[in-house]
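Only one protein chain is missing from this complex, and each of the others stays in its spot.
For reference, chains read A, B and C in written order, and residue numbers begin at 1 within each chain.
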Amino acid sequence: MPDIAKRKTDIGPPHYEQFLPPIIKANYGKWKYHEIPRPGVLVHVGETGDRLYTVRAGSPRLLSVQTIRQICDLADKYCDGYLRFTSRHNIEFLLTDPAKIDLLIADLATAGFPVGGTGNALSNIVHTQGWIHCHSAATDASGIVKALMDELIGHFTSMDLPGKLRVALACCVNMCGAVHCSDIAILGIHRRPPKINHDRLPKMCELPTVVASCPTAAIRPVRKDGHETVEVAEELCMFCGNCYTVCPAMPLNDPLNDGVSIWVGGKVSNARSEPGFSKLAIPFLPNNPPRWPEVVDAVKKLVDVWAANARPYERMGEWIERIGWPRFFRLTGIEFTKQHIDDFRHAETTFRRSVHVKR
Amino acid sequence: MPDIAKRKTDIGPPHYEQFLPPIIKANYGKWKYHEIPRPGVLVHVGETGDRLYTVRAGSPRLLSVQTIRQICDLADKYCDGYLRFTSRHNIEFLLTDPAKIDLLIADLATAGFPVGGTGNALSNIVHTQGWIHCHSAATDASGIVKALMDELIGHFTSMDLPGKLRVALACCVNMCGAVHCSDIAILGIHRRPPKINHDRLPKMCELPTVVASCPTAAIRPVRKDGHETVEVAEELCMFCGNCYTVCPAMPLNDPLNDGVSIWVGGKVSNARSEPGFSKLAIPFLPNNPPRWPEVVDAVKKLVDVWAANARPYERMGEWIERIGWPRFFRLTGIEFTKQHIDDFRHAETTFRRSVHVKR
Amino acid sequence: MSDERRPTPKLDDLEKGPWPSFVREMKRAAEGSAMADQLLGVLELSYGDRVGHWKHGGVVGVRGYGAGVIGRYSDVPEQFPEVAQFHTMRVNHPAGWFYKTDALRKVCDIWEKHGSGLTNLHGATGDIILLGMKTESLEPVFAELTENGFDLGGSGSVVRTPSCCVGPARCEWACFDTLALTYDLTQHYQDEIHRPSLPYKFKIKASGCPNDCVAAIARADLSIIGTWRDAIDVDQEAVGTYAADGLDVRATVCDRCPSKCMAWDGTSLDIDNSACVRCMHCINVMPKALRPGLERGACILIGGKAPIVSGAMLSSVLVPFMKLEPPYTELKELIGKILELWGDEGKNRERVGEFIQRVGLGSFLEAIGLEPMPEMVKHPRENPYVFYEEYFEEEK
Partner (left out) sequence: MSDERRPTPKLDDLEKGPWPSFVREMKRAAEGSAMADQLLGVLELSYGDRVGHWKHGGVVGVRGYGAGVIGRYSDVPEQFPEVAQFHTMRVNHPAGWFYKTDALRKVCDIWEKHGSGLTNLHGATGDIILLGMKTESLEPVFAELTENGFDLGGSGSVVRTPSCCVGPARCEWACFDTLALTYDLTQHYQDEIHRPSLPYKFKIKASGCPNDCVAAIARADLSIIGTWRDAIDVDQEAVGTYAADGLDVRATVCDRCPSKCMAWDGTSLDIDNSACVRCMHCINVMPKALRPGLERGACILIGGKAPIVSGAMLSSVLVPFMKLEPPYTELKELIGKILELWGDEGKNRERVGEFIQRVGLGSFLEAIGLEPMPEMVKHPRENPYVFYEEYFEEEK
């Protein structure tokens, strides 16, 4: 197969070094400290005294080639063509001349890119594909993020929050992204057991794999209309979608029952408290495109209550831990329901096994 | 059945009120505060100014009627016949005349009863039946307790410890008593799967119950020599003894493999930290009657290291939590092994899921 | 009573030393009881071969009761015929373990006459344990006990003998009357204590405050632990006295407060009671200066148990705060609903804590008619696997 032989394979990604600006090469591993002179701008000072200025711009993550070229134009104009993206999908322009910062920020504003996300602020909302590309999605991703950031942008462009605020969205419980460890997580959920297509199932799916895929053993093999298929004991289904992942003939998507849940108090960093998962705040809100007002209101309320009550550097979860969950529910006005009480594998480890109760 | 009709049944215990001394009746629910004038002696002061003196004496718990009468004699002599026992099986003499305290303590000394167990001290070792009465026992109870208290009695008769020290012993994993929540727990364990008596089993035990009893599904029904019996997949057995509890034909007792494990850092009170389970310190020490020197040495070492390092009111577990488990193992010289790592149901919740590591 | 006692060199060693010796107790009892004497022999044998010599108990008991007796047989009956049968009887103790000597002496007399003369004061559940008797003695002992005002406690799949801390009888911190409640419940559940009708054992323990001096949270299926709802009562002057007497109030009290809600500026102790978790620590250290608040009651917790078989559990909060006054209607109704539900739906040998784990706390609450409250959990669920019992159907 001469064709294949000619192909380049397994070359891996470009070496990062070729993309580092000279100031970084010179100070690589020898940075001394940093400051945040203003929201969205970092200055890193090297041991030599060199100063690298970073301007961070918010991005919708979904970028057209046209816009990428526009960003490249700005990087060429201000940064000798060097730029990077962050782990939360923001765009970072790397400058050596502080005089250019204002000009760059003005050009970014014209192009529609806000500058911010640094320090004790809200950064970009990490999110997933949603209805734009994924077959599993119980909600859209980009739409909610846009609607929410339009409302919360003031916390992105300023540093007026007690601590970092990490919001993330995943469109199904597969939770692509660190959604499960976010200050506020927005999670698409299904609430109806898979609808089985008994015609296609036997052709498309391996029965034993399908049966084994269910963590609650809700799926049982049955014979129906002369061929082998499966049925779901609906009262055992908790809508995880694992069956659908292994078998396309068992979709969970359902306009009437799909929607959004809100989770709070997770974090990733080891700063102060240990990393931890987000916990359920609101079990269900409806899918209401294009602006999901219920979701936006709920998140805004959470941010407001936290911002008004937390101490400096106190992340959402640290604040709740300090005041106690009963007070969190009172302050936010969220109802505590049966759904909030864990009933999965390690449920008993979440029960309050002491009389240490904060009121 | 005239006989049964005549019998008194369901009368319940005697009403406690008839056993309360007058000073208690007068101050019931109206105590103001207490002090510990000396080890083993409490004084409770009522709102009226009344003073009740309690002298607490250590007991082996296993008492002959002869000794109980001897104790009654002392209570008659000093306490108008009123006495009580504590939740840790100590004897409490209730006095109103402080002048009698010394005399009582002298009489107790003559009778062989040490006075102490109050405040930040070691109290009596809560324990179980052992080889004296139980069929499940992997070790004796009274013997180890006697050997240990002979060595540790100085911490009973004084208040020289940082906090309360609660030691408990259970002779098998049924853990009769609050063994699982003790500062130091001494626990008899089996280490050999049940030896099945295939002749008696089919006659004595219900097969489905036996099979169902095993939490690790190690027990399977089989046919052997013409009758239905069970077999044990030995690599799955973790020696819990549940099968033996439901089926006498599956004993676990075994002189070569039974012995003692040591657990630390549990507590029951809500004071400061929440109640919590004891954690494995030493997986196995041999049964070495009559004085179990390996067990006594191990416990003494634990007490010594804690006493030397803890802060005031810091219970064993609180101290370990502060210094971290790595340092606990270093300070005590105990080896950390595979056995220390949980592998039961909630094992994963015990893994260190952060980089917060104390060295 | 045997004239020539067989040698017990190993046990004899345990007569030495300062702590009171159980061997001495056995030998004392042996003076009047052949059973106790042979028990010495059995134990010496165990100390030699390092294994117990008791067989699984058979079903023995007193007529009309299904509980209160633990059957026990020797596996070396030929060698020790006197203890071939060696059952224990569990006698329900008076609440708080208070006695007058005449009552105790009565028990001794009965027991000397019919049994080994050995007892445990008390068993881990709280009973007076009469240790070692023959089957034939069960009825006579029971008759004489009841004649003298004592009755049996629980064993097997029953409500077990409730027990409690000394409480208001001798403790300034009792937030409810532990003795009165325990006596009341014990009488109320006589039938359930004596006649097995439950999936497994059900233990009730009551402690007057969060110090939990009967270890209720660790050892009872239903744990009743006193607490209060208002502010800690502070006598500032008395705090000053502690400080003057050398107590480092900041280090020993404030810094050890779990919610860090106290501040001591050298003259006044400030407590943020809204953050206080009512752990008792500050009160424990300064009993003359601090006291629990005045609005007192108890926290009701459920599900504590030892490890068999799916792991140990501490009880967890069921009712964060309940006033406890006679006739304790609210509590009894709650217990009634729990026993009914678990009694009907619990599996054999499934403790109520394991039952809750199996059906889910949320569903359990629904079934007994309690509202879910955030106080019941450390935190809301972390996993997204939420059950919904109903869903919307498209219109056809």
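Basically, contacts are C-beta pairs under 8 Å (C-beta built on N, C-alpha and C of every residue); 3 or more make two chains touch, one makes a residue touch a chain.
Everything numeric here is computed off the predicted structure, so don't read it as measured data.
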So which of the visible chains would the left-out chain be touching?
A, B, C
Touching the left-out chain: which of A:Leu52, A:Leu201 or A:Val264?
A:Leu52
Across the whole complex, list the residues on chain C that are touched by the chain not included here.
255, 260, 307, 311-312, 382-385
Kindly note down the residues of chain B that lie in touch with the hidden chain.
173, 175, 180, 187, 189, 191-193, 215, 235, 238-240, 254, 256-257, 261, 265, 277-281, 283, 322-326, 328-329, 336-345, 347-348, 350-359
Can you list where chain A touches the absent chain?
4, 7-16, 18-20, 24, 28-29, 31-35, 44, 52, 54, 58-69, 72, 75-76, 81-87, 89, 91, 94, 112-114, 126, 128, 130-137, 140, 142-143, 145-147, 149-150, 153, 173-181, 209, 213, 215, 240-242, 244-246, 248, 253-255, 258, 268-277, 287, 289-291, 312-313, 344-346
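Basically, only the chains that are shown with their structure count from here on.
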Dominant chain pairing [most C-beta pairs in contact]
B-C
Length of the line joining the C-alpha centres of chain B and chain C, rounded to whole Å
12
Taking each chain's centre as the mean of its CA atoms, chain A sits from chain B at a distance in Å of 49
Multi-chain contacts in chain C, i.e. residues touching at least two other chains, fall at 210, 217, 225, 258, 277-279, 314
Touching two or more other chains in chain A are residues 348, 353-356
